[in-house]
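Missing here is one protein chain; the remaining ones are kept as they sit in the complex.
Showing chain A:
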Amino acid sequence: MPVASHAHPIHPSAQALGDDEVLRIRNDFPILETEVNGQPLVYLDSGATSQNPLSVMEAEQEYYEQRNSAVHRGAHTLAVAATDVFEDARSTVAAFIGADDNELVWTQNATAGLNLIAYSFGNASVGKISGAAQKFALAVGDEVLVTEMEHHANLIPWQELCRRTGATLRFIPIHDDGTLDMDAAAALIGAKTKVLAFTHVSNVTGVINPVAQLSAMAHEVDALVVLDACQSAPHLPLDVKALDVDFAVFSGHKMLAPTGIGGVYGRAELLDAMPPFLTGGSMITTVTMEEAGYLPAPQRFEAGTQPISQAAALAAATNYLRETGMERIHEWEAALGQRMVRGLEAIEGIRVLGPASGIPRAGLASFEVEGVHAHDVGQYLDAAGIAVRVGHHCAQPLHRRLGLNASTRASTYLYNTTAEVDAFLAAVAGVRGYFGVNGA
């Protein structure tokens, strides 16, 4: 499909990403020119939602200007063009995560993707189910295993599935430094385990989980592996086949694309065997007044009119990321993350959640400011033009485990500079003084 051209030169070399190139990259993101409260915007909230480059916005606009139509539903020229855009986007994004074309299902976002998986398992657990779909059935005595670091999106759908089916939800605990307790994982993964659902990268601590190792442990007991790739697909090279997961989900808005689109990867033979979740138009073969036959994946999971322009935009986003280089992006962000943690550790009264500096983490850091609530920290930083996330970041159990109910999170992306991280650190250093906390 046609992809809008890039304003900045592409660097296919293995040369590391650095501030000079990042400054050029920033030219592709008009919103980064914004001023906030009279200060240049320092956007450190990409973990919540990322910004879109021009090429992504152009892809969406071009779709509406030239090809807008119904997909898979018409014989006219525009309908064919729209279908091509839609399916080409699928190929592009599938390739980006190492999947085949028929293994990527569009959803609204990662939350919708995780619900699609959990509800499909639920549908395989009730009524008359035969054949391959039985693989997904849960009943009393079965266990669904998650971790203590999950985003609510990868926790509550499983709580609900267990409530409906009578299966038991268990969780792998974490260590004080936020890393997963692998001994506990080994002890918990067993014959009863039917599903292991966990995040690749924690959206709070930045911990990067050993996905391939956990997949292997789960597959040894024939459990299905569901990976929340929300915080990994945008930031590091992701190969779902190499990691050997059965399902993976991600959100477009966290990877330079607009809202309203995300994806579910599922191994082809699993997707084709799994009962659908949403049903209706566009996902059927023959329909009578009594029953319907379903198309193979991915269409069997795409009932109703799909997010077509968003798919085109997401494909443009993955092209942008691929051309910049996921390995280089990961390295750059990891370096920014380390700089952030080192800097925070040096400020009195700051407690960083997750691994200490020097230990690998994604390019984000959540922290507590002794004596100042996260909400006030966020307000103070906003006055300096610095956008961060405050609260529990949709991970209440994790915060409770770490002994607090809110934190402040700064998260980077490929468009953040060293200077921005330093501006953030300088601002954080002023927080306790401003709020008159003892000792500051």
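To be clear about the criterion, a contact is a pair of C-beta atoms (placed from the backbone, for glycine too) under 8 Å apart; a residue touches a chain by one contact, two chains touch by 3 or more; residues count from 1.
As a working rule, contacts and distances are computed from a predicted model.
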item	value
Complex member absent from the view - protein name from UniProt, among "3-isopropylmalate dehydratase small subunit", "SUF system NifU family Fe-S cluster assembly protein", "Peptide ABC transporter ATP-binding protein" or "Ferredoxin-type protein NapH"	"SUF system NifU family Fe-S cluster assembly protein"
Touch criterion as defined above, residue of A:L224, A:A313, A:M340 or A:V390 at the omitted chain	A:V390
Sole residue of A:A374, A:V388, A:A410 or A:L425 that reaches the chain not shown, by the stated touch rule	A:A374
Positions on chain A where the hidden chain makes contact	37, 372-376, 379-380, 383, 390-392, 396, 399, 405-406, 434-436
